[in-house]
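Apart from one protein chain that is not included, each protein chain of the complex appears where it belongs.
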Amino acid sequence: MSDHQAEIETRRTPGRLARAWDSDLAYSFRHAPVAMVSAAVVLILVLSALLAPWIAPYDPFDPGSLNLMNGFTPPGQPNAFTQETFVLGTDDQGRDVFSTILFGMRISLFVGFSAVLLAMVIGVVLGLLAGYLGGWVESVIMRVADIQLTFPAILVAMLIFGIAKGITPPAYRDQMAIWVLILAIGLSDWVQFARVVRGATLVEKSRDYVQAARLVGRRPFSIMIRHILPNVLNPVLVIATISLALAIIAEATLSFLGVGAPPTKPSLGTLIRIGQGFMFSGEWWILLFPALTLLALALSINLLGDWLRDALNPRLR
Amino acid sequence: MSDPVLSVRDLVVEIPTRRGVLRPVDGVSYDIAAGEILGVVGESGAGKSMTGNAVIGLLDRPARITSGEILLTGQPIHRLQGEALRRLRGRRMGMIFQDPLTSLNPLLTVGDQLTETILEHLDVSPAEARERAVAALDEVGIPAARQRIGSYPHEFSGGMRQRVVIALALCAEPELVIADEPTTALDVSVQAQIVALLKRLCRERGVAVMLVTHDMGVIAEAADRVAVMYAGRLAELGPVRDVVTAARHPYTAGLMASTPDASRGQRRLRQIPGAMPRLDALPVGCAFHPRCDRAEPRCRQTPGPTLSACDGRAACWFPLGQPKEVLA
Amino acid sequence: MTKHMLLAATALTLTLGAAQAETLRWARSGDALTLDPHAQNEGPTLALMHQMMEPLVLRNPAGELEAALATDWSVSPDNPDVWTFTLREGVKFHDGADFTAEDVVFSINRALTENSDMKGIISSVASVEATGDHEVQITTKGPNPLLPAALPNILMIDKDWAEANDTVDVQDVEGGEETFASQNVNGTGPYQLVSREADVKTEMTVFDGYWGADGFAMGYSDIVYTPIQNPSTRMAALFSGEVDFIQDVPVQDLQRIESDPNLKIVSSPQNRVIFFGLNVGDTLVNGEGENPLADPAVREAMNMAINRDAIQQVVMRGQSIPAGVIMPPFVNGWNEELNTVPEGGVEAAKAKLEEAGWGDGFTVQLDCPNDRYINDEAICQAAVGMMAQIGVTVNLNAQPKAQHFPLVNGLESDFYMLGWGVPSYDSEYIFNFLYHTKEDLYGTWNGTRYSNPELDEMIKAIAAEVDLDKRDAMIAEMWEMAKSDTVYLPIHHQVLNWAMKSGVGAAVDADDQVKVKYFTAE
Partner (left out) sequence: MLAYIIRRVAQSILVLLVTGFVAFSMFSFVGDPVENMLGQERTQADVDRLREQLGLDQPFVVQYGKFLQQAAQGNFGLSYRQGRPVSDILAERLPATLELAAVSGLLALMGGIGFGIFTAIRRRGVGANVIMTLSLVGVSLPTFLIGILLIYVFSVELGWLPSFGRGDVVEIGGWTTGFLTASGLKALVLPAITLGLYQMTLIMRLVRTEMLEVLRMDYIRFARARGLRERAINFRHALKNTLVPVITITGLQLGSIIAFAIITETVFQWPGVGLLFINAIQFVDIPVMAAYLMMISVMFVGINLIVDLLYFAIDPRLRIDGKAGGH
């Protein structure tokens, strides 16, 4: 190798962080204003949800701190009875809408993230098993995936919710609702992950090094995983992003059907369900602010997902 | 003598990227006459396919022609766009792609694909188009062409599919055919047949063929003249026999030495040390100098000469078989 | 074009005069479950049936008993168990048949059959017999001074029609056969059925042969009844003018209706009181250790902690009357004194709790329906906050009524919400169902485990007491007893609101029962 080559090589190995910033993805990101704005919105919303207990002026989940007489205070105006003022007003229970949104977003995001994580774990594991083992295991898994795909998510969620509610002792239902939502949404969303992973596994399985490992009697599974996971990282990331937005909306939809987060610990969806009752009554802020927050959150995540999908697809660059 | 069918003059193709502007094709010039096959050879990334794509106007964004000209029978076509360019494609210039498996639309019969091309460019009735399609298949050596015209691409073998692709490229009777690695994806036994077919069609129809390949064997077999590309530039251009037997550019020589068919002799195959530099990291001076055992300080400092600046044969400061001072 | 035709039609109506060809488009949240008048004792079902069928004795919008198919009734001077009803003459069923004593005997017996859902209301009836073409005698199991008050929802159907159409039996759930009467109507009411699609639309038109055609307002010639479940959609339908009259108006939308010059609200206190029930047994259903609710002082403290005025003003937007007793105001036995709310508020309640030894508070679960009463879930949520203020931690379990009521009836709740209406307008009904020790026939809705033998005895005694003054005195005494034990925490009396176009003249009915024959149209 000539000096020049060596020089080029050394020039091209900067630090990890610089490399990440210099990567194609980051480059594409810096040149996509929509993606940057979306990322900023998501970041702000997620951070404010995480920091809700410190940012929020009130704790809407502490029933003892609520004063019912504060109910229906318009944004920025003093309440007629208590003279208290709230930035975004209060809801029907006298809860500060701003604080409730922050705490509600926490629940929506928690449900969304956990559901997607669950779907991802189930999908990746089943996809790997199906692709690697083949045979009847694959048939069964992919058949179940087909059924799952035909069976609409909201019905699956309602079924699971119904069963889980029945077997949970009433005393725990309050806390259970959220876990059940996660389970319901997660279980209805694993198929996409499984399909992608199975596809990648099939490709990887036919590669020479795996065949070779097999010939010499080694178990190629762990080698494969090391090769498969990096390969499916991109599509899985894209699916996960879009699924996150869908999961958050699914939670909201389920709350309309009465299977969402409880009203004492409302999610954004529950807030919207409650708020839509005040559509005609003039208390627009009870509906508008949670709805706008949900829209901003889901839209930004979706836009990020869109950008990610195109940016991570080498053939579309 | 009339104009050559294709004439490329100082063609430059650039790709703006965030690391600066890349030049996959940098000042390339050559002609192809009717009935002539010009082989274009080089390693992957040398710019040979990009040249072909530039000629037929299929450069993918953001690559674009920034200077030079392309003349088709004397008329400039490098500035044509949209509809005007589309009329030329297929009708006056045909193209053959590397992989016959993917170049045919799997959901349409070969007959459909042939007739739609014929109807697009020639003023004939559908029935006549169909007759011509059968004739085109027949001409490229598809047995029982009339029966197979209703078949889907997946019903043909790889070699047969490439014949179909050739029929498609030629069915509207173009003057120029760009064959981009037409044999690379095929079995060795089939490669020779396809090369022979191309050669025959070229002779019979007087078509000018630009045969892009990295396989010196194919060049030696089929081409009349050969253009060797390295890092976007023409390294050497000349009649096949001359280039093969007496390469002037050190790169060509290295390429010959590493090709079993072309070298013929009993010598051990030799490798060219190193690899072609990336376009975004071209060395100062002649692009080949880091790998050249004849490199002098001048080669490291001054970019290699253009072909026309030399003898029109090898773009090298110190060509093989010439006294070193000739161009000094 | 349609619009022009419509205009022309309107013009025509105006020239013909008021009472003719006016259609009332009426919507509420749920549809009637069946057209069989004896199959379901349920609000919307009876409300629809009252347009097409009639009882012997009707409760008019003012809440008074009014002669309907019976013109006169009296208890026999010799035997307090025997009542005589004189029937109205010249009354016809929709199919033209005459209404006679035979039909009354048939209908009441049908309402008493095992599959009838109405049998509980008239369980005191022992037998009915026709004593003339237009006279019947009803014999009760022991004296029942309130028999006429039990009759307004017992609707009359034609015996011959029922027999001819093989629909003598009230629905047979086990056999799996649909009955003719669940899909068809032949009553004596002011309107007759034109068409019906369950859950979609029911159309009725005025019955030409109606006996009271001249006696009532009868402002509408046609009725189109549409259930619209989603409250926002129901309101939208009113605002957009697609319906003329709606029930189940969300309280928050009243203001907008009132501010709309084309719409108006008519309201009245409803025959329904909302309250919480407490498990006064030895152990909690959901929780460990001693049951704090068994201590009357704790219950009293919880009663004080409930800020009824705040619930009224904020949750109910003024559309409720704070209650101190679980009895609607027009029920016999009511007095203003009973309705007083315990004073003191949060501080007094805390002190009381401290005194009872529960100063550190305790945890209890509140079971609450979320699709049954006006703002039920929001009231429970507010209660959670109020209890938290005195240190009682309440876990809210809000769920659909189908899951809520089994908890109440199965004694599986420590703290629950319930609403109660009194169709008989008498306190006995409340004591029977809510205060008596839970047994097969008594205390069926008593989910509190409350058992007071002394009270139980008096409950049985007033049932047979014919001397009304004496009976009233006993009732007053019973209320004192019941109230001092604080088994239930009263919240409020619901206020009924009907919303309509300003041209609709309707008097709201405390039982939420629409009777269109009283409506005027402008």
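Order of writing sets the chain letters: A, B and C. Residues in each chain are counted from 1.
FYI, a residue touches a chain if its C-beta (ideal position, glycine included) is under 8 Å from a C-beta of that chain, and two chains touch if they have at least 3 such contacts.
Please read these numbers as outputs of a predicted model, since none were measured by experiment.
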item: Touch partners, limited to displayed chains, of the chain removed from view; value: A, B, C
item: Among B:Ala54, B:Val165 or B:Leu279, the residue in touch with the chain that has been omitted; value: B:Val165
item: Option from C:Thr23, C:Asn109 or C:Gln183 whose C-beta touches the chain left out; value: C:Gln183
item: Touching the absent chain when the full complex is considered, from C:Asn41, C:Thr363 or C:Thr520; value: C:Asn41
item: Of C:Phe216, C:Trp334 or C:Phe433, the one touching the omitted chain in the full complex; value: C:Phe433
item: Residue among C:Glu89, C:Asp133, C:Asp166 or C:Glu242 touching the omitted chain; value: C:Glu242
item: Residues belonging to chain B that touch the chain removed from view; value: 56, 58, 86-91, 94-95, 97-99, 102-108, 116-117, 120-121, 152, 154-155, 165, 168-169, 172
item: Interface with the undisplayed chain - residues on chain C; value: 2, 33-34, 36, 39-42, 114, 117-121, 123, 171, 173-174, 176-179, 182-183, 197-201, 226-230, 232-234, 236-237, 239-242, 371, 400-403, 405-406, 409, 421, 433, 440-441, 444-445
item: For chain A, residues in touch with the removed chain; value: 34, 142-143, 146-147, 149-155, 159, 162-163, 165-167, 245-246, 249, 252-253, 256-257, 269, 272-273, 276, 279-280, 291, 294-295, 297-299, 302-303, 306, 309, 315-316
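Note that in this section only the chains that are shown with their structure count from here on.
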item: Far-end chain from chain A, centres as C-alpha averages; value: B
item: For chain A paired with chain C, centre-to-centre distance based on mean C-alpha positions, whole Å; value: 46
item: Complex contact set, residues of chain A against chain C; value: 62-69, 71-72, 81, 92-94, 165, 169-171, 173-174, 258, 262-264, 276-283
item: In the complex with chain A, residue positions of chain C that touch it; value: 231-232, 235-236, 239, 250, 252-253, 255-256, 286-287, 307, 310-311, 313-315, 365, 367, 370-371, 377-378, 381-382, 384-389, 394-400, 407, 412
